Each structure stands twice: as structure tokens, then as C-alpha cells.
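Other chains of the complex are left out, but the ones given are in their true place.
By letter and in written order, the chains are A and B; residue numbering begins at 1 in each of them.
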Amino acid sequence: MTYSVAVAGASGYAGGELLRLLADHPEFDIRTVTGHSNAGKPLIASQPHLRSLAHLTLQETTPEVLDGHDVVFFALPHGASGALTAQLKNVRLAIDCGADHRLTSEADWTAFYGGEFNEPWTYGVPELIVAGGEASALPARQREQLIGATRIAAPGCNASTVALSLAPGIAAGVIEATDIVTVLAVGPSGAGKAAHTHLLGAELMGTANPYAVGGTHRHIPEIQQALRGAGATEEPTLSFTPVLVPMSRGILATTTARIVPGTSAADVRAAWERAYADETFVHVLPEGFYPRTADTVGANTCLMGVAIDEAAGRVVIVAAVDNLAKGTAGAAIQSANIALGIPEATGLSVNGVAP
Amino acid sequence: MTYSVAVAGASGYAGGELLRLLADHPEFDIRTVTGHSNAGKPLIASQPHLRSLAHLTLQETTPEVLDGHDVVFFALPHGASGALTAQLKNVRLAIDCGADHRLTSEADWTAFYGGEFNEPWTYGVPELIVAGGEASALPARQREQLIGATRIAAPGCNASTVALSLAPGIAAGVIEATDIVTVLAVGPSGAGKAAHTHLLGAELMGTANPYAVGGTHRHIPEIQQALRGAGATEEPTLSFTPVLVPMSRGILATTTARIVPGTSAADVRAAWERAYADETFVHVLPEGFYPRTADTVGANTCLMGVAIDEAAGRVVIVAAVDNLAKGTAGAAIQSANIALGIPEATGLSVNGVAP
């Protein structure tokens, strides 16, 4: 069947990527797009690359406009969707690409975001390992929670990249959950389309600019929550530093964790290879290979290289994703596919646009 | 007085930056430039930005051509300068921007470079703290070793950036020397001018590309050596991951180390502020500020931001340098100034070319 779809926040970067993917998805019919300052204008004035959607006009982002669609995607600034989603009466599936419904801990929400706490929705990272009740050959996945879900929280792009990087080692008990360090090279599309001086092209070209240094980034509690879910036996701690680099899209997350003493290099590596061996969209590269963000542009793919640094006693996971695709819109659509019983890979590409 | 100068390897990136700085240096007179495949051609064909040096022609890189200058700078591939420098008879000061004379441990040389081991020269990072024999109010500096030196090893660009980032904490005893993690966003000029497919513009634009992952980068033993020199009481261990990002120049090194338990945040921060308070070219930014590589382009400046992440138990030092300037050619000229008794900052700028 075909599902009627609305996208709220269609004039921004996440909204644009949702629409780019939805436009080629055979089961979704984009009926409604909404914006804020651009309401009343053609979508294509904000999204000139979406040539096949030139017929759409941005409407106001109100519950009335959004209600009644089979599926509604929210791509609004953090804090904006909570009140709105509460008013939807007749929406089979709502997916929030903002942070409002990601955290299960009100204390974390208050510490890192502030404002009213919203109920957590099902977390939209299908491949994420979640600790099962009993030992089994195959670990449980977040995918199983998504089947039939009606409210889904798409992940933070940095958070899901780091969580996917670490969960195999945590679940297999080969790395420690404390004293993790991650540094991310990220493109500025993750910061959104609002005009700020520090995000100007002249400020970002030819330079690497760190931000949110020292433990203040909002994706930290989201990662910790995922690692707890993956079976961390200690409270996870991590040093997290994002660095803006001159590429419009992409996250390259370099994450290191201490190897549990006595674990062999082969066992460490096997944890990652086994974890994602059957996954369509998360690939562990052969030993000695590491991914580039270019290879994931526009794709729903997370590429991962794993190194064991015996001298340092750490495993190094380098993971590449497209922050707008696998990091946000791709994860949302993949999760929607699962929730609705559509084959999981429908409308999503595994191949990046490179060079 | 004016010193006659030769630059060997003048057609490459490090050679070009040496010449750019030397061209405006009042005490140095560039007499000779040498190349390899470009010998016999005008310098400006290789270095079209060096308009004031249009009169120079590249000569062959031989001991005969180089001998007899007051000062000779070597900007040759690693392994190429060792045999050459051994044949110089009449050169007051030789400075090697390659790795051949940096390491004091033959075992490290063999493990990370291979080939014949060369005697170590005086290390050219003037601001680097070196542990003195007895406690003193002011730490000793590598600068003191450089006074009157006749053979100097300019540092590896990544190595000196990370060493400067950590030495204050090591020397002050506020951080642990083990389990350090550093991830560097670096521009491709650091990889040199030889034509390799993986360094093509189309391969590097719009993407972040990791390399030398997992403990294989050659600057690791150089950093460990510097940290030992700074007074590390344990054998330093570090996870080191460089990531190529789309900027022609620049290093942004994000380095974290565990804070010694019981140390106050104020004491940690004070270690860095005190260490560089009197330095011309290494600046610790005010609390909450972090540097961008753009702010150091063309300058001999290392900018540093320091964060204490109490939840993670780590200090995070973000340091920005221009890999060709402060990272290589600037360090070489600053060291030459000291060696020859020229005021240390002569011919070097503290201001970057931004945006």
C-alpha cells in the first residue's frame, strides 16, 4: 500500500534529506510539507535540488495541517516537536528527527537540553545491539523494538555513529565502558540552516573548528543511554569532542576504548565482525582498511574500520556516515520501513556518491 | 650580520614555506636552492607564490652545492638527509626538517622508520618543557639546548603539536602519561608534494580520510620521547589517529589525558597557563575558548584551548598550528634564530592569515 506522508520542517537540511529519500520511495506519497518563515512559498525555493517536488508548497507547521497523514516526519529544532506531537490524534506513525523524545532520563534531559521533558519514543537505530535477557547466538537488536512502533525517535547523528561504533565491544565484553574517548570530524550541515556568523562559509573553509569541548555536547547522554542498553556493566564515561571541518556533509568518528585486559586481538576484532556480519547498512571493513566519509554521501551506510592498538591497550573504531542520511533521514526512513512492515532497505541506497 | 643560506628540497611544501619565511627575514640571505627532478629549472616554476625569489634556479642536491653556506636547511623526504648531512664540512648550522635526526632511540627508529640510524640532533621545539635536575619555579625549556647549537632536528608537525599540548600537564604532575588519546584533523600539505592517487584533490575534497590508524604513525615515538623529556614518570602510551580533512594547511590536535586523581580543575588549568604565559608563539586561550586552524595560517603560532571534563576524568587540549609554519619551517627558523643569537621572533609572524 501507499502511505500518505507529511514532513514538518521541510525547508531545513534534515527535512530536505527526508524529502530527497522519500521522493524515490515507492511506498510513501509526500502529501504535505511545512515550514516556518518560508510557509506559503514553494518548497523548491528552499530546496532547489528537489526538482521532482517542484509542485509542493510549504504550509504552516500546525497540528491541523499534520494530523490525518499516515506518517509524519518531524525535522524541527530541538524542543519544537514535543508540544506539537502531543496534539496529533490521527497519525499512525510519527517520527521525530529532533531530540525531544530520545532520552529516557529526565535528569539527562534537564542537564543537557532543559525545558519540558517529553516521553521517550522508540529509538530509531535498528542495528544497535540491545542486551537480551539471556545469552543467545545472535544479540538482540533495536530493530525488534521498532516492529509495529507508532512513535519513533530518530537518533542524533553523532550519537548513533558512536553508539554503533562501541556497542559490539560492550555487548561482547571485550572493551571497558569507562574512559572512552571520541573525536569527530563533522560537516556543518549537522548544525542546521539557521544563519549564524560562526557557520559562514568564510569561517569554515580551509579550517578545522572545534566546538562543545569538554563534555558539554548534547549527544553524550544519548550515547551513554545506548551503551547501557548494549549491556555496559559500569556507568559509561566518555570524552567527546566534535570538530567542524570543510565538508558539507559527513561524520568521521574516531572512537577509542580500553580493551579488557587479557582479551586477544582476534577476539576484539571478531566482536565487531560478528555484530554486523548480516547487516545491510553497517559494514566492518577488512583489517587494515578505514572508511572515508565520501564513501557514504547520500547513502544509508555506516562504514567502520577497527584497529587494535596493543601498545596503547585500546581499540580504535573509525566510523563514517552521512550525518543527514544514515545519521538522520536515512535512519528515520529505515525505522519507518520496519515499523510499517515494509522491507527495511526500501528507498535507501547502500552506495555513496563519491568522489 | 647576514648569514648565507641554502635550502635543500626547495621545490616541496616544506622547502617552499622555509623560503617564504626566509625571504622576509632580515638576517638571512638565500643563496642556493636545490631540488631533485626539478634541478635546472627556475624555483618559481615549482613555487609560483614566491614572487620575490623569481631570480633563483634550482640546483642539484649535492654536498658540494650545499657546503660552505653559513646555514643549510634540509627539507628532504625522510631518510634522504642522513647521508648528505654527514658530508658537510663547512656549515655552521644545519637544520633538518626531515625525521632523520629526531629520535634518540635506535630501536624506535628501526621500528617506525627503518634504514640506517643517524645520530640525534638538538630537537627544535624551543617552548617544549624539559625536566630540570631540581625543582625550580620556572621549568627548563628546550630553548636552552638550542643556544649555540650547530645541528638541529626540526620537529614532526604532529609530534610537536601534541608534545606542546601535553608537556605542561606532565611536567606539573597533573596528568597521567599513560593512556593518552589524540586525534588530529590535518591538511594534506603535510603529506608532501609527491603525486599519489590517494592525495588527489578529488579524493580529499568534501571528505574526511583517516590514515595510519592503530598505532603505526611515525610521530608516536617522537611524542613519547618528548614526554619522557618533560618528566613523565611512567612510560608514555598514546593512541594516535590522524584524519585528512579538506584544508591545504593546518593541524587541529584534540588530545586527552587522564587527570591525576585528586587534582583540582584549577590546578590542571594553571599548569598550562603558567607554562606558556611568557611565550611569544604558544598561547593558551581563555577558559571556554578553543582555537581554529585558520587563525594560525602562515604564522608561527600554536594556539591552545584547555578543557577539564570532570565527568570523563580527562583534560582535553585542543591545539591548532599551521603544519608548514609552526609545525615545520617556522620551528626551524625560530630554532635557527636561537642557535645564532638572533632575536627569537625575527622573521616570524604571530598573526595568522584568516579567514
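Definition applied: contacts are C-beta pairs under 8 Å (C-beta built on N, C-alpha and C of every residue); 3 or more make two chains touch, one makes a residue touch a chain.
From a predicted model like this one, the values you see are computed outputs, not experimental measurements.
What's in place is 2 chains of the same protein, and the file's complete complex has 4 copies in all.
Definition applied: only the chains that are shown with their structure count from here on.
The rotation relating chain A to chain B, fitted on Cα atoms, amounts to 180°, rounded to the nearest 5. Chain centres here are Cα means. That of chain A falls 38 Å from that of chain B.
Of all the residues in chain A, the ones that touch chain B in their complex are 179, 181, 183, 185, 202-203, 205-211, 213-215, 237-239, 241, 243, 245-250, 252, 254, 256, 258, 290-295, 297, 305, 307-314, 316, 318, 320, 354-355.
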